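Structure incoming, see below.
Only a single protein chain was left out; the remaining protein chains are all shown in position.
Labels run A, B and C following the written order; every chain starts at residue 1.
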Amino acid sequence: MASVGIGLIGTGFMGKCHALAYGAVRAVFGDVPTPRLELLCEMPRDKAEAMADQFGFARVTDDWQNVVSDPAVDIVCITTPNKLHAQIAIAALEAGKHVHCEKPMALTLEDAEAMAAAARGSAGKTIVGYNYIRNPAFQHVRKLIEEGAIGRPIHFRGFVDEDYQADPDLPWTWRATKAEAGLGALGDLGCHMISMAVELMGKVRSVIGDVRTVHATRPSAEDGMHRPVENEDIASAILEFDNGVQGVFSTSRSAWGRKNYMAVEVHGTQGMICFDQERMNELRLYQNSGGNTQGFRTILTGPSHDPYGHFVPAPGHQLGFNDLKTIEAASFLRAIADKADAYPSFADALHFERVIHAIAASYGNRISI
Amino acid sequence: MASVGIGLIGTGFMGKCHALAYGAVRAVFGDVPTPRLELLCEMPRDKAEAMADQFGFARVTDDWQNVVSDPAVDIVCITTPNKLHAQIAIAALEAGKHVHCEKPMALTLEDAEAMAAAARGSAGKTIVGYNYIRNPAFQHVRKLIEEGAIGRPIHFRGFVDEDYQADPDLPWTWRATKAEAGLGALGDLGCHMISMAVELMGKVRSVIGDVRTVHATRPSAEDGMHRPVENEDIASAILEFDNGVQGVFSTSRSAWGRKNYMAVEVHGTQGMICFDQERMNELRLYQNSGGNTQGFRTILTGPSHDPYGHFVPAPGHQLGFNDLKTIEAASFLRAIADKADAYPSFADALHFERVIHAIAASYGNRISI
Amino acid sequence: MASVGIGLIGTGFMGKCHALAYGAVRAVFGDVPTPRLELLCEMPRDKAEAMADQFGFARVTDDWQNVVSDPAVDIVCITTPNKLHAQIAIAALEAGKHVHCEKPMALTLEDAEAMAAAARGSAGKTIVGYNYIRNPAFQHVRKLIEEGAIGRPIHFRGFVDEDYQADPDLPWTWRATKAEAGLGALGDLGCHMISMAVELMGKVRSVIGDVRTVHATRPSAEDGMHRPVENEDIASAILEFDNGVQGVFSTSRSAWGRKNYMAVEVHGTQGMICFDQERMNELRLYQNSGGNTQGFRTILTGPSHDPYGHFVPAPGHQLGFNDLKTIEAASFLRAIADKADAYPSFADALHFERVIHAIAASYGNRISI
Partner (left out) sequence: MASVGIGLIGTGFMGKCHALAYGAVRAVFGDVPTPRLELLCEMPRDKAEAMADQFGFARVTDDWQNVVSDPAVDIVCITTPNKLHAQIAIAALEAGKHVHCEKPMALTLEDAEAMAAAARGSAGKTIVGYNYIRNPAFQHVRKLIEEGAIGRPIHFRGFVDEDYQADPDLPWTWRATKAEAGLGALGDLGCHMISMAVELMGKVRSVIGDVRTVHATRPSAEDGMHRPVENEDIASAILEFDNGVQGVFSTSRSAWGRKNYMAVEVHGTQGMICFDQERMNELRLYQNSGGNTQGFRTILTGPSHDPYGHFVPAPGHQLGFNDLKTIEAASFLRAIADKADAYPSFADALHFERVIHAIAASYGNRISI
């Protein structure tokens, strides 16, 4: 297989994650094209050079347009602030590049739709970084449901919480603005859970939602003046999936103690299955089997839960967060090699965006007590 | 203190629980009036006699009206099928008796309101058997919130699940009918969680709900013909409390693997607290304290969590389900001795009934995706 | 069935526990003789009277010899300080009474042997209060092993920890003396685990032990002078059972955070089973069944785990510490009614005493590194 040139824009949290993933993916999987770490984009240029030296990229630039237009770049990885996703992705697609874009797609639904439209008109393949659905433990949940391990699904609950905005004294930042951040908890965390819900239950048909901004203002770090928080800290919704099943959803970025809580329950006619990303290497399964030994089974992942075995050949040894991006990169490289669509493409991920924006927009028909 | 005559109607699950509670409460607490197990009502009479011999009741009857009118009976304990609660309770109150009634109050909101009205017009005290709020672990949750251990509450999640109606092949019973059972999961399980939510957060102001009957029909055990299930298997709602806080609520009687799951989370500005009745002797507390040792603390109950110490003087030794009813009985006996209102009285519990009936009646203003 | 007169000596932690158990056992089980709470012994007499009023005993005394000689007393319950067990038990047996004695049997192995000898020469039945083996969850462990659920047992681990002697600043008490307390952690806690080990694995054939006194002296509460701690805070041993299986055992009364930790693992050729009394209503079972859904199953106790159903007819509702003594009382009442030996009789429990005294006496043949 020919090698594939990687152009990475951004070197922060997810930028490093992409660099590690494309750096490791060939050694882990063997059967994917070899990525070449071709061009790294960061500002200023000396930072770009330092990070390229660390990450192992061949060349640097401080202008993302150079990445989009570089002939040696096949995949453009976008890990910039979210508000830049749309223009970079669209430019890259117009230049015929494949695009690996971090989530959420964009700040507004309009931008996300424009990205999906650009993807439809381009030869480039697209994928959005919903990495948690790559977890072998989570894929085992999906597979068990598909195989009928819990019968027919009848109810869903999904929660995603962190506490990075829990502290009331935290200073005001761009995260609090619609212009810079778009949605709050829904855009940062909630969309992950929607991607997981759809993976297990299929698409969402309708929502009834309710959102709350817990900390209406925050003090500016510069002048101490309080400025408004324009987006939600907490959002909850009752979902209905296309298959008619009811779901409950809630997300908070102000949930003390929750670091990467992504808890899922699927209730079925013959069992239940539960998963939480904070214990990402295990899942819990209950099957109605009669007798006096029924109980939730804690299943530790291992080589029988693909693609765990590509990382470690022994069970219980555990994958980490960065390994999920490596799996995602393998998936994208294979799609490109096969000239097939990757999942979730811009078209697929647009659905997740629609759901979170619908929750943000919805107001329930309350019944007073 | 003078002794108090107990008249118990019903000898099933909760009837036995009342008998054990009033039999043990004086030995456990010491400072409550001594209950006399005076009169037991069951049908037929020979069953009443056998159960009175087992439970230690002095006399028997097979007609509840005899209990209501018996001069030696001070407290009428109602543990009959729910549809009989209202007429017995109202008759007992009219006879000036104190009434200890199992939950839910009645099948319909109208009956519950009639019971509350009867209580207002009677010298008798009332209490409804919301026993889970008696748990020292749960009361410790309440106390910690009151003391500010998690700052100001900002979000609530509460779930109550069992699996006694999970099996699709389970025969049709009276539980499936509005006439005999009233509400489904909401009436049997959901009202418990509302009592717990109100204990921690205060009253509910409004709800948006969604209910589902998973198994639309069930086969009759007699003729195998399928008959309709008239009430809900699953109900979910977004709540708003009087303090403005958003809550998420869901209940299912068809949740495989859940035996007595009553899980509560309260998110606060400085911490979070979690509890699940399936591990009824522990709770989990996270407090924002900085440093690198922050984490959810699993607190085992002990003598410092009142009234645990009346049962066992050493921590970690654990109370059981029946002990909760003993605490409830002590609370009612003390209220009667003090000529004070018990909690939750019929007036208090009416609020819980209103919430579950509102959820059952509500239909959200859905936004289609 | 005729009623059975109970004479209880002691009203502390375990005295109250016995009073509650014999007060409830008939209502719970139905098919056992009805206990009469006949005579309560405590000093001084006015305390005896107050406790008899609370517990529901008919008469009182401040001299245990009156209990032993009272014609209306059938069962003598001994919940005094441990050093008094032997003389009271022997006197009661000589008077032909049945004896329900708390554990450990005595301070010394010689006294325990004298008690067992007295039992052999008496018509009275005996039982020692190893209540943890009564737990339906623990009995389910035993039953699963017997049924072959984990194949042939090949290894055992058992630990029992509390933290009541963990604080270095705790004052010196009688607990620290051989004359008043006998063994330390082994006598108070360790013997419980030996009773549990024997229940699951059969008798112990040999031990290699090691004991440690962590806090060599403690300050007297009176004069602040440090006095020696004469017995062990921690004891560990490698066991060998009569069936040839190796076991690991450890106990500590200075284990911060452990409140009633009694953790058991049995490894078998086809599975493993684990239990911890701090979560006394559940157990964990792993069975080798192939496939990709293997895992430890958390089984919540319920009516299918006898005698849980006598307390509550629904699973997951949980028993408490005091319920275990009620099961023990039922077992003793049934043995007496059937003129059969109860378990563990003085003869049975003598084995547990032998094991802990052997551990205390053993010194391993160390290999220096």
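Assorted remarks:
The rule we apply is simple: contacts are C-beta pairs under 8 Å (C-beta built on N, C-alpha and C of every residue); 3 or more make two chains touch, one makes a residue touch a chain.
Keep in mind it's a predicted model, so treat the numbers as computed, not measured.
Note on the chain not shown: across the whole complex it touches A, B, C. Among C:L84, C:A117 or C:I154, the one in contact with the hidden chain is C:I154.
Among A:K178, A:H226 or A:K259, only A:K259 touches the chain that is left out of the view. Considering the whole complex, the residue from A:I78, A:L144, A:I238 or A:M280 that touches the absent chain is A:M280.
Residues of chain B that touch the chain left out of the display are 140, 144, 149, 282, 285, 287, 291-300, 304-305.
One chain of the complex is left out; on chain C, the residues touching it are 150-151, 154-155, 157, 159, 166-168, 203-210, 212, 214, 233-234, 236-238, 240, 246, 248, 250, 252, 254-258, 267-272, 286-288, 294-296, 351, 354-355, 358, 361-369. The set of chain A residues touching the chain not shown comprises 13, 16-17, 19-20, 23-24, 26-28, 30, 54-56, 162, 164, 258-261, 278-281, 300, 302, 311-323.
Just so we're on the same page, only the chains that are shown with their structure count from here on.
The chains other than chain B, kept where they are, remain one piece by touching. At the interface between chain A and chain C, over half of the residue numbers involved are used by both copies, so each side presents largely the same positions. Chain centre most remote from that of chain B: A (centre = mean of CA atoms). Taking each chain's centre as the mean of its C-alpha atoms, chain A lies 41 Å from chain B.
Chain C has its Cα centroid 34 Å from the Cα centroid of chain B.
Taking each chain's centre as the average of its CA atoms, chain A and chain C sit 53 Å apart.
Within chain B, the positions touching two or more other chains are listed as 258.
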